[in-house]
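One structure coming up, written as structure tokens, with questions to follow.
With one protein chain withheld, the remaining protein chains of the complex are depicted in position.
Entry: chain A
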């Protein structure tokens, strides 16, 4: 009897999963394989049905392109800087939100606003605020005497990428805060109170109790954000235009595909992006020990 039930359960499970599996084979597995396949050819967007095989030449051609390396270094810089700042800021705001303080409800609500606004809209708002002549940021900085003349933020080679980092921090810190806050609320108050009674100073309580217990939440948040940052497209595309100063690997790959119509070369670049993200995922999951449960 129970054997029959188990078999019925197994059959039901696969039937329930079937629609989602079929859809994901269609929109994920198939396009990914097709991209990989096209990356080995000299296919062209103008005439996508006529092509010949070129082996791994497209992969080598991408690596020979100076602009690819520039995009890669931009992407890596952007990822490390923005995820790093977001994590620190996220922990700070989450700690603040976790306390009984006036204005907490207001803070919790306001933090969701940057997260809910479409990235394109955020990019436009910041572009306007950072406008060299009429932007409010330059006006305030001039008023405070920090600068004498308005800065052209996106035109300065040393500044443009930092502006992208800064805006990304504004957009995605809420996500960090929410995940870290959820982790904070799972920490038992008793441990912290015991340490408080024993006279352990606040910063030691944070370093040796709160932070280790938060490791899983911070780890998951850092993993999600890093993978997101490595494939970032819209923010740089809208805010940076097609400028090389802020080009990311996703923009590079799309340019090859759509603007230059090089389906083969563009697919090879896309596949490099896929490998980059996969490598980061494997490294981070190992490094942050996310597959192991937290001790304590």
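Operating definition for what follows: contacts are C-beta pairs under 8 Å (C-beta built on N, C-alpha and C of every residue); 3 or more make two chains touch, one makes a residue touch a chain; residues count from 1.
Just so it is clear, contacts and distances are computed from a predicted model.
Hidden from the displayed complex is a chain whose UniProt protein name, among "Transglutaminase-like domain-containing protein", "Carbohydrate ABC transporter permease", "Sarcosine oxidase subunit delta" or "NADH-quinone oxidoreductase subunit F", is "Carbohydrate ABC transporter permease".
Residue in contact with the omitted chain (choice from A:12, A:67, A:88 or A:194): A:12.
Note that of A:91, A:151, A:213 or A:230, the residue touching the chain absent from this view is A:230.
Not every partner is drawn; the one left out touches chain A at residues 5-6, 8-10, 12-14, 16-17, 19-21, 23-24, 26-28, 30-35, 37-38, 48, 93, 96, 99, 101-104, 106-126, 128-129, 131, 133-134, 136, 139, 170, 174-175, 178-179, 182-183, 186, 216-217, 220-221, 224, 227, 230-231, 233-234, 237-238, 249-250, 253-254, 257-258, 263, 266-267, 270-271, 273-274, 277-278, 281.
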